[in-house]
Structure formats: C-alpha cells, structure tokens
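The structure follows.
This view holds just a subset of the chains, kept in their places.
In this document, chain identifiers A, B and C correspond to the written order of the chains, with residue numbering beginning at 1 in each.
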Amino acid sequence: MSQVVVDVVLKPEISDPQGQAVLGALGRLGHTGVRSVRQGKHFVLEVDGEPDEAELRQIAETLLANPVIEDVELHLPARTTD
Amino acid sequence: MSATEGLSELDTAPGRTNRLDTVALATEQPDDAQPYAELGLKDDEYARIREILGRRPTTAELAMYSVMWSEHCSYKSSKVHLRRFGDLPKSDALLVGMGENAGVVDVGEGYAVTFKVESHNHPSYVEPYQGAATGVGGIVRDILTMGARPIAVMDSLRFGRADAPDTARVLPGVVAGVGGYGNCLGLPNIGGELLFDDCYAGNPLVNALCVGVLRHEELQLAKAEGVGNKVVLFGARTGGDGIGGVSVLASETFDAEGPAKRPAVQVGDPFTEKLLIEACLEIFAAGLVTGIQDLGGAGISCATSELAAAGSGGMAIDLDAVPLRDSTLTPAEILMSESQERMCAIVEPDKVEAFLAVCAKWDVLATVIGEVTDGDRLTIDWHGERIIDVPPRTVALEGPRYERPMSRPADLDALQADTPPSSSADLRADWLAVVSSPDGADKSWVTEQYDRYVRGNTVLAQPEDAGVLRIDESSNLGIALSLDGNARYARLDPYTGAQLNLAEAYRNVAVSGAKPLAVTNCLNFGSPENPEVMWQFAEAVRGLADGCRELGLPVTGGNVSLYNQTGDVAINPTPVIGVLGVHADVTRRVPTGWRADGESVLLLGE
Amino acid sequence: MRIGVITFPGSLDDVDAARAVRLAGGEPVALWHADHDLKDVDAVVLPGGFSYGDYLRAGAIAARSPLMADVVAAARGGLPVLGICNGFQVLCEAGLLPGALTRNGHLHFRNRDQGLLVERADTAWTSSFEQGQRIVVPVKNGEGRYVAAPAELDRLEGEGRVVVRYVDGNPNGSSRDIAGVTSADGRVVGLMPHPEHAVEELTGPSVDGLGFFTSVLSALVVAA
C-alpha cells in the first residue's frame, strides 16, 4: 500500500474568488505580509502496491482535475529501496 | 473525564483491561463499579437499570441506556406536560398522531401530509455549517420514515445580536448549511424565520421543518413485527462521528466557553441522503418492508430498541455485520454513533433479495444485521459474545419521568409592569428602534441561498407569510405552512405568548386562503433543572394546548429542546409553532401585498 | 416527439424538465445514467441538480457515466441536447461544450429571477424566441460562473456561440455575463438558468422558459 498525493490548482489565468476571499480576510485580520492566496484541492490516494505513475497521472489529469481550468501536481512516494 | 472519553474505555469490563464486557461477565461480577455518572445517569436511574436487568448492566448496555434515557431521547422532563397535547379532542383529519416519527394528516383526495419541526441548536453552535446541514438531514429522514416523499423544508433561526462577532461566525455557516443540504436534496425551502436577540448569543436556535406527502395506503410504521423477519441497516457506513452527541450535546448547558464536551462533529452527506430517499420510495412502492426507522440521535441503540419496543416480539442483532468506516470502533461506540444518512428496515426473508437490489440500483449500501425473534428481549452479539440482553421497552419507552419543581420567575411582575413611552422623544426612539431592528430587515440575503423552485410545485414562498405547495397537478389540491415564534411575548407571559405564536402561524396560513388543519411545534427552552424555566415550559405547553383546543386543531408532533442557555442564563422561552393548512385549489391562493391601483383596503378584527 | 430526460444519481430537476416537455407538447422519456440506452429519443435534456453531490467538481462524475458516452456520440451526429444548470456542467465536463463552470464569484448559492438576453434564436433550443428578446427565468446555482481562457472567450464571441447572456445583473460573476453557450452546429445548448422553472403562471416568475422546449419540438418537426 502506498500513498500518493495529487494537488490540483487553478491555472494562473483563471480567477480564484475563494483565494481572494481568504486574502481579504487576512488583510482585515492584520496579516498584511501575505500578498496572494490561491486555493486548490488536495487529494490523498492509497493505492495497492507500487503506484503506477502513468495510470495515476491519467487519473489526476482526466478525473481529479478539469484540464480546461486546472493544472495538477502529482507527488509519488519516494521509491522504497529495500 | 468527558463522556466521549468515558466511552472509549467502555466495552472492557470495569476494573479490567482488554476483556470484553459481556452479559455473562456482568452476571458473574455484579458489583463492579461503573462510570454511569460520567455518562449522565443519576444514582437512582442507574439503580433502576440494575433492577430491570437483575444485575449490573454490561458496559454496552450502560451506553445504550445512558443515551436513550438522556433528556433529548427520553423527554424525561417534558413528558408529563406534553400529555396535554394528547388530551386534545380527536380530529377527523388526524391519521397518525403523536408518538410516531411524525404526525400524518388527511388532506383529501386520498392524499396525506406529514410534517414536523426539530431543533439542531447545539451542534449548529459547535460547527454551524454541518450542524445546520445535519439538522435538515435528520428531519427529512423522519418524514421519509412515515412513507412520504419529502416535498419541502422550512427553517426558523435565531442568533445573538446581528452585529455581535460570533453572529458573523455562526449565521453565514448555518444559512449555508441549511441551503447546502436542502438544495442538494432537491427540496424547495418555502419559508422560515430569522431573528436576533442577545439571549441567543451563546446558544443560537436552528429549527428545521420538513413536510412530505403520501397516499393513505403508503403509510409506514416504525415497528418490528413477524418472527424471522430480517433487520436491514442501509445507507452510510457507521463511523466515529457524533458518538453520544445526543446525550452529551443536547442535554448539557454550554458555559461562556461553549460546550465542555466536544463529541466528534457529524458531517452531512446530502447526496447519500438523496439516494436514500429515492431508494426508500422505490422500496415502499414495491411493498418490500414491514417496518422502518431512521437513525438519528443514539443511532443503532435507538433504532433497534424503538423498532423492537413498538413490535410484539424481540430482536437479535449481530453487531459484527454493521459496515464500519473505522474498524477500530468499539461495540459501544458502534451502538451510539450518530453517523448520518442511515435507516433500518424490517424485511420479510423472501423480500430481502429484492430489497437489496433496489439499494444496489441506487448505490446504497444495505446489510442484514439481525432478525425479529419471538420472546421479548433485544439481544446484541459481538465477536460471538452477548453484550446486550435487555427488554427493549425499558430502553425506548419506559425511561425516567420527572415532575420537576416549577416556580414563576421572580422578575416577571417587573417585566410585565406597563411602562409606555412617557414623552414623544421616547416614542420616537422606540419607533426608530423597531423599524431599524434587523428582525425587520430584508431577508433575501438568506432566502436567495435557498432553492425555492425545485420540484416545480412551489406556489408561494419567501417573502410570503405562508409557503404554499401544489400537491396534485390535475386537481390543484395543495397545502400551506407557516412556522412562527415570538420569544419576547413568551418571556413576558409564556401561556399567552405561546397562543400568540399559534395565532400568528394560524393567521398566516389562513390569509393564504388555506383551511388550517394541524399543528407541530419545537419548544426551545433553558435548563429543566431550573424551576423558573420549567414553569415557563409548562405554561407554554398549557397555552398552546388551550389555543389548539379553541381552534379545533390537533398537535401532531414536535420536538423539545432543553438546556438552551449560556452559563446560568436561559434563552427567552422560544416555542416555535408550525401550522399546516389545506388548499382545495391552489390557483386561488392569495399572495401578500397590494396588487393593483384602486383596490379597497379593509381592516378586519378588533 | 420523444424527448429523453436523463436521471443521474443526484439529479433533482428531472421531474420539472419532464413536466416542461409535456407542457410544450412533447413526450418525456425517462433515461437512466447507468444504461447504454437512449431509447430512440429525438432529443435529450440533462436536468439540473447535484449529480454525485457535485463532489469533486459539478458535473465531473456524471460526465463519465455510461449513458454519457452514447449522448456524446449521438450529439456529434446531430442529436439535439440541452443541458440545464448541472446538465450544462456535465456537457462542459464531457467536452461537448467549451469552457467550465466554477464557484460563484460571491461564493454563495444564489436563487433569483433573472433577466436574460437571447442572442441566438437559431439553435435547436431557441428558435421560438426572437433574437434580442429579453426573458425572465430563475437561476439557482453555487457553481455557475462561466470561465474560459480569454482567447477562447474571444473565439466563442467571434463565432456567435453565446446563446443567452445575463441582463439586469450578473448573478454569479460569469465571464462576459455569459449564461449559456452552444456547440458550433447549434444542436447542443447549455445554460445555467432554469427554463423548466418558468413554464406555468402558478409556479414560475414567467412562462418564458417554455420557449426552449417548444423550439426543439418545432426543430424536430421541420427536420422530419
């Protein structure tokens, strides 16, 4: 069993009202050092055995993200060496 | 020790570690000390459990009795007063009265309507979105359990001052939660209330109403009958959420810091509930169940003991069969879990396959967990050992009952003393205070977050005084509903205040053009252990019952929410009253407001 | 004329869409997401709701259901398809319509009676309207903000693919007030507002929505 993390983020040209709302709240609370906030999704998948990178990339790019508006970052576990 | 912590130590026999506490062990070791006080049971209540069982309870039995005998589940402080509603004259329209999951009213043409209002106050304070969402989910399941298709919801909300910082935390989450859940179920929201008062700052009120419609012959009852019939648990998996939430949260007073005990919050899954609704309606239509109960407070403990208590036999459950989300749960935790979106049905053996097939079609998980037995015991086994062996009526129906002391609030005379404004400046100030109150402000920020159109039968909704729904598209038969409360009147005089609330809801339904038929109510009060609160409660019930007698309306059901206070300070007594009316022809409904130039204005009444 | 209405798990306005088809004079045919069976219908409506709870992204999971493969193939062959609200989201996720629908700019679900400008009165679903006609139809959504890359929006505008646009206020922050778009051939239309909730005086703010359903019936008669 291994754990794979997929982060889905909006493409830079797509506006992000949720991130904007967080930024506005931070400003009101006095956290003025934060310049920008973007909100995305974070998936943690448990897969049987060694993860199959090609399959996981396909899952990430076609189901977990909508390629019209989102990009994905796939984080596979460091391969165990024993 | 919090109740939840107390529970995780349950299941092992008292004084020992790692040995499952079983009926055999409880008989063998009758005198072991048990943590009943931490679970909210009083000395005499614990003594009664021992007397009923003729031995000490097992730890799982102790858990079961403690939730089922909590204020929220047993109505132990309110029952003696609620009897007044049962004493009202019989109404021909009433098909099912108090005591079932919701009352059922005949509205003609072979249709019946079931409706009920319920509170989710404390969970909504702890986690506004999920608390409010699961409040809607719970009341919808009550309506579904009667065999009805849920067709609309309403919500009555009260918060602290509109400009208080915590209101900014609680209100948006509650509104989003009511909307998020109801919208996703496809139930139009046809009305409600939004009011502000300091007394709710540490204890907001979230009361949700659901209404459903069925044909007379489709009525279902929560009853386990027929030896050999299977007990099927269906819907979501059971997890560690909301363990003991009912007894812990709803039967406890919050201090200024909020609740001392925090059971895990329940997270609603409206999508699963939507599938449950469709699966249940298909199951009812195919005649596949002989009894059904929803799982709400006290989870499996409540559903199994209530089903068995209402039937004529016993019930045997294999707890290992319950599908879990978390395999580390102990048996007591499984019994008390309040995981949402679950139902329990009694199914004849030769219909089990068809039942499971409907569930599979709707992607609803369904599992046989036991069967109806002859005899009169509810037994529950875990890993092959008996951990529960009780007479179910003692759990579900024969809980404690209190005649709590009552006294008229000492400050009432001073409050009632009439002090009219003495100068025109005072009058002006009072008038400005009234017209600038957020209570009177436009509510569209709230109502725009609710779907009013779904199902295509909403004839009137916000901002009308009553919601009106079409029931039959060919005959235009319909219903009207209004949900109202005025806690300031009730604080001044709970007897008259309850009647004013009833009259308001009644008028709202009547002016839409409907004939009022029946009443539901949610009684939100402070701690019953405070004699002044108990007096307010009793007076409000007496007022409501007398008002209903005068108007010729039955009370079909409702909900009592006690312990609504912050520290020692109770909320204003807040009876919220729902009135249901029938429209023979909804096309003749009367909306609020002037319609055309030149119409005459008449004032009716004194 | 047989108009299919697909029910996905979590579809809500399927009963309303079927009623609208009936009131327009068509025969509604219930279609089930898990079947590979379009039942010989002449057109398909994807109704509003929260298919699969709108978990992940609105419409994302429903777009991958068995029946959608058949709908995509048939639409490529010219079958008229209307996606309303969640149905529009499904059509975008399935690649039948361009762009995507995202969380409303103000982050709230919003239900109100909405003014719309009909910009294309020559699609399979809007021929009963006049070009430039203003209508009122309810909107109700939490994820109705239409977005696409700016160049893509320019291309769509250039090709006249915007079918209806919000007027008198944009309820969700949609790019360029876009409320609905069409496929290049004008057979597939998706919109966020709910025409099926504006088909009866008794229950809707207008009966303007009926036009979408009468349009497809007359388009089919012409074709037959």
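Rule of thumb we're sticking to: a residue touches a chain if its C-beta (ideal position, glycine included) is under 8 Å from a C-beta of that chain, and two chains touch if they have at least 3 such contacts.
Small disclaimer: the values here were computed from a predicted structure and weren't measured.
Just one of each chain type is placed here, yet the complete complex contains A x2, B x1, C x1.
Keep in mind that, in the parts below, only the chains that are shown with their structure count from here on.
With chains as nodes and touching pairs as edges, the resulting graph is an open line.
Between the Cα centres of subunit A and subunit B there is a gap of 39 Å. In whole angstrom, the spacing between the mean C-alpha positions of subunit A and subunit C is 30. Averaged C-alpha coordinates put the centre of subunit B at 38 Å from the centre of subunit C. With touch defined as above, subunit A holds no residue shared between interfaces to two or more other chains. Listed in rising order, the residues of subunit C touching subunit A in the complex are 56-57, 60, 64, 92-93, 98-100, 102-107, 145, 147-150, 173. Interface of subunit B with subunit C (complex): residues 176, 179-180, 183-186, 269-272, 274-275, 362-363, 447-459, 470, 473, 586-587.
The touching residues of subunit A, counted against subunit C in their complex, run 11, 13-15, 17-18, 21, 63-64, 66, 68-69.
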